[in-house]
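Dropping the structure in here first, questions after.
Shown here: the complex without one of its protein chains, the others still in place.
Every chain is named by a letter (A, B and C) in the order it is written, and numbering of its residues begins at 1.
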Amino acid sequence: MTTYIIRRLLMLIPVLIGMTLITFSIVHLIPGNPAQVILGEAATADAIAQLEERMGLNEPYFVQYGQYILNLLQGDLGTSLRSNTEISKEIVPYIAATFELTFFAMLFAVIVGVNAGIISAWKQNSWFDFLAMLFALIGVSMPVFWLALMEQWIFAQELGWLPAHGRQDSRDPIAPITHLYVLDSLIHLDFARTITVLKHLVLPSIALGTIPMAIIARMTRSSMLEVMQSDYIRTVRAKGSGQFLVIYKHALKNAMIPVLTVIGLQTGVLLGGAILTETIFSWPGIGRYVYEAINYRDYPVIQSGILVIAFIFVMINLLVDILYKKLDPRIKY
Amino acid sequence: MDVLLLVIYIMASNEINILLKLKGVKDMRFRLTLLAALFLAFLLVLAACSGDGSADPEDVEDDTTETEESPTEEEAEEEETAASGEKVLVFARGGDSESLDPGSTTDGESSRVTQQVLEGLITFDKESFDLKPALAHDWEVSDDGLKYTFYLEEGVTFHDGTPFNAEAVKINFERWADPEHEYAFTDDGYVYSMYGTMFGGYKGDPGHVIEEINVVNDYEIEFILNQPLGFFLQNMGMSYFAITSPAALEEYGPNINENPVGTGPFKFVSWTKDDSIVLEKFEDYRIEGLPKLDRVIFEVIPDNAARLVALRSGEIDIMDGLNPDDAAGVETEEDLVLLTRAENNIGYLGFNTQKEPLDIKEVRQAINYAIDKQAIADALYAGYATTAKNPLPPGYLGYNDDVEPYEYDPDKARELLAEAGFPDGMELELWTMPVARPYMPDPETVAQIVQNNLAEVGIDVTIVREEWAPYLEKTSQGEHQLYMLGWSGTNGDPDYFLSSLLHGSNAGTSNREFYQNDEVDELLDAAKRAVDQDERAELYAQAQEIIAEDSPMVTLVHSTPVMATSSRVVDYVPHPSTSESLAEVDLVD
Amino acid sequence: MRQPILEVEGLKKYYPIQGGIFGKTVGEVKAVDDVSFYVREGEILGIVGESGCGKSTMGKAILRLIEPTEGEIKFEGQDITELPSEDMRKLRRDMQIIFQDPYASLNPRHTVEKIISEPLLVHGMKSKAERKKRVRELLEVVGLSAYHASRYPHQFSGGQRQRIGIARALANNPKLIICDEPVSALDVSVQSQILNLMGDLRDEFNLTYIFIAHDLSVVKHISDRVGVMYLGRMVELADKDDLYEDPKHPYTQALLSAVPEPDPDIKKERIILEGDVPSPANPPAGCAFHTRCPFAMDICSKVRPELEPAGDGRFVACHLYHGEQ
Partner (left out) sequence: MSEVILELKKLSTHFFTDQGEIPAVDQVSFRVHRGEVVGVVGESGSGKSVTSLSVLKLIPDPPGKIVSGSILYKGEDLAQATEKRMKNIRGNEISMIFQEPMTSLDPVFTIGNQMREAIRIHQKVSKKAANERAIEMLKLVGIPRAEDIINEYPHQLSGGMRQRVMIAMAMSSDPSLLIADEPTTALDVTIQAQILDLMKKINQEEQTSILLITHDLGVVADICDRVVVMYAGQVVEQGTTREILKDPQHPYTQGLIRSLPKLRGKEEKLYTIPGTVLRPKKDHVGCRFAPRCEFAFERCFKENPELYDLGEGRESRCFLHAEREGKRLEDATTNT
């Protein structure tokens, strides 16, 4: 197990190097002079030259890359061109915001998805099964932005139940510690604020979690149906176990193995690609950080952002693989 | 509710154990309870909020005082305001500030905030670019236009408590002018591009106009120029040249961009990137009774629709960047107020006047007649734009209202084309911008309208598309025939529009028309040097006359940005420069 | 006595076991470990053994469907172990295989016609009419009807599918057919049909079979000679009557005694072996069977017995018979 983790971590090195190379290349292959893009229509030749020098663009490509890697090895992610701030410092709240949103979105997706899948499989071909799978089908094919806007319109504008944007009540912001506001408010023992923060999480979590929820529900259902056919489930029933034990102990644990892959994959996707949701709900997450950086051609941020996302993605995959081992003792590393 | 119960019931099963084997927490039941509690909280919130509309922590604490009648959203807001006695204004915009060090950025979203925290020597009037005293209560200009003396307000302190004086002004200007200055932070990537643009470069550059800065006494300071600069005072009104506390520069160093310290009505409190910037009332503000608000929060809501939802639900008070299409709806809503900002830009269709057949004036004029500007304004801005006859927005110094506009007249266009020797029309390339700008929110549609308009007069237009950076580079190198672009004002001076776009010396950079008219150049140069504003106005008016006749560009529209506020907001006046002080703004019930 | 059609010498198939941080090979599974034998033309050689003894792997390695690790395989005197794949492909018309699960080995989306005519086409029968004729012929031969040609595998019963599998194998008039558990998935009443069919075909076409199965009765019924495998090695090889009436190797003895016979009158002394077959990744030193052998001696745990002649053309790998020599 330990050797496996070490091996996986070692494998991370070439992956990350490849990742940096690809992002570095792509970013530099975007047509046009980045300094020109940043400065826009009012740019003077002097200003462009100045910015080029500052960005190190007048150095040869491989020198730039070498410098970048060298800095990276020292834990220096570089400085944002846009804000002139160290990225390693600046990126933390973004990661925290994304992490918090992803956590709740996946919590929603897993709890609702898994249970809907279980009940669907349990009561196969019942009205619940039919409805749940219909919703799941709609869920997978629904555009996120549409769902998000609908949520805002209904729950924020028309009903006024839940806030439509942001991570907290903007009139009364929190003093951040971990930048995970739920956690922060608990640390402050400010439970009223915890509720406020949770309220802000509801709509974006549902918007973001709906697709994974639908995928998980479908996956759980088919996985459960398959497992329910298996010999060992028959054995459990022959032992005289009740339906609940059969489903929630034996069937579920076995059925979760393929579902876990989906959960891991979806978590990765959410962590990296929630730009739309983050934009619509004004959620200052990593997706928007990178997106804004792309608009601005803020190279160091783009590179670091993608690198961080890739790193998180790989780590989640590793975590999933470790969880596999926990779920399925047959898996050997 | 049944479904909810079902979900909770199933939650209490051990699936969670399987999913999240939290290491170290031995007891399964504990783990379960923990997660169940978390989820229950989540659900309770859902349930609780459906009870009444209140979202405020204060209300939750004051649960006991709740009346039978559940308050509406507005009433809840009032309660909150009354209870805390604080007036908090939330201003939502589409993007975050880049930097809170005003000199080192050209970003409009940055000045929107720095405007509240820092002040310059002069400021602009509420709705125009007319000058008004700020940190300097008075000023004098020598007759030759080479010496400007400013008399500073006395007894003003920075937010950090240090006194504001002439030395502070000098340090700020030297910081921008001299890359070697100890507070220039050049090594940390600081560039003061607006200073370079407005004052002709930096210390040692041949075009740099500020020769020296003399501190006469604590409250009197002289700027000695090496050549007259007609818009020197106009520059001083720009938010980019606001004065930072030297003590803060010393304290924060390169981190000054996240810790602005000025003399403005609001103090900087905190900044969460891409989320919010919190400012609070500066109690010792130099003007008695101001500011009226206790806190101002600038919040980023990137999506226009979401921002409007937030405004409607009372989460924010002012929103910038309303979709023109939504404006009509907002106007009818009782709780909202629709505001427009004065025009401060120009969207145009430029000719490469050096290229055949656009080097023929009649052809350019013909195209000008052929394009239906009103149709573009209506199609793109829902009417929140005015058709343009000058490159300069109306309301600017020297705006020439006597210029005869090119009315939409295809017959005349055909006539002129025939006159110019093109009775059978011609073929032209139109370069189309790949990005949306405030002055050109939908370039693709504009290109199509232009294409159709010109087809009517026999001009066959091919649309050319390029990425943004190559687009800018190639048009500045003159590869185009027709192209689209625009220009936004900064310091409210006509020079920034007319010289940049049409002065012969700028051909090949910002003058992508490659327009070269010595008479115009002379007029613009004279106006730049002149000190008397009336004289300048006259010169610019003349220049516009000639430009209109030469028709180097089809001036399409000046867009009028629309925004909306809650009806509780009073005395908020949008400024054409896109940033305005919120010192006098108030919230009423 | 007829000439050997197939000679196998020192055949080995090892699978590497990977481990450690860098995935190095840390061991080997010796699926087939140094097996030698020959098959005469027209003969049926039965191979028996329990699961995991390597009998199937050996069958596939002979056809080079799995590349052997080591050893020599001579078919009609020609060494085929080093043959280039193109030549090997040509040779495969003479060497065919029938699998255990007839359903899994037939493409469910192809008609029987297509399934059987494919090997014909591959080996150069270009004329469509000719192929059609041959398919009809083959179906008759295996006891199906010509009209079955247009059907799909799922429309057949297990026994019929196995007949299709046999027809396919017979398509190009092979000389040698390796039968890998051909009847173990079939019901008793169908199994006897297939066994009879295979016997008839052998006589009719002068075929040679290597018949791999775990069912001792079946192997006895069809084979001329029988080899017994244990943990990748051949432990005994003899004419079937000799082997079944007088098994020499203690493993063969135990195996035979363990078979339950459907005759309540037979009361045999059953040798119950203790424990399980050891893992082929880590076989016991010396004789692989010594851990379970009731007659194990000191030498058995140290020296590996070779498969040596024990009179009457039989071979045994056991120290009981070679010790005294």
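The rule is simple: contacts are C-beta pairs under 8 Å (C-beta built on N, C-alpha and C of every residue); 3 or more make two chains touch, one makes a residue touch a chain.
Just so you know, these numbers come straight off a predicted model, no measurement behind them.
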item: Shown chains that the omitted chain touches within the full complex; value: A, C
item: Among C:90, C:128 or C:270, residue touching the chain not depicted; value: C:270
item: Option touching the unshown chain, where C:195, C:296 or C:320 are the choices; value: C:195
item: Residue among C:71, C:159 or C:232 touching the omitted chain; value: C:159
item: On chain A, residues whose C-beta touches the chain left out of the figure; value: 230-242, 245, 249-250, 253-254, 257, 327-330
item: Interface with the unshown chain - residue positions in chain C; value: 50-51, 157, 159-160, 187-193, 195-196, 199, 214-218, 220-222, 241, 244, 254-266, 270, 272-273, 276-277
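Keep this in mind: only the chains that are shown with their structure count from here on.
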item: Relative to chain B, chain with the most remote C-alpha centre; value: C
item: Distance between chain centroids, defined by C-alpha means - chain A, chain C (Å); value: 54
item: For chain B, residues that touch 2 or more chains besides their own; value: none
item: Multi-partner residues of chain C (each touching 2 or more other chains); value: none
item: Chain B - residues contacting chain A, complex; value: 6-7, 10-11, 13-15, 18-19, 21, 38-39, 41-42, 45-46, 48-50, 53, 55-58, 60-61, 73, 80, 88, 90, 95-96, 98-99, 104, 106, 188-191, 193, 196-197, 201, 254, 257-258, 270, 272-276, 278, 295, 297, 299-303, 305-307, 309-310, 312-316, 437, 467-473, 485-488, 500, 509-510
item: Chain B-touching residues of chain A, taken from the complex the two chains share; value: 30-34, 36-37, 39-47, 50-51, 54, 79, 81-85, 90, 93-94, 97, 104, 107-108, 110-112, 114-115, 118-119, 149, 152-153, 156-157, 159-167, 169-173, 176, 190, 192-196, 198-199, 201-202, 244, 248-249, 252-253, 256, 260, 263, 279-282, 284, 288-289, 292, 323, 326-327
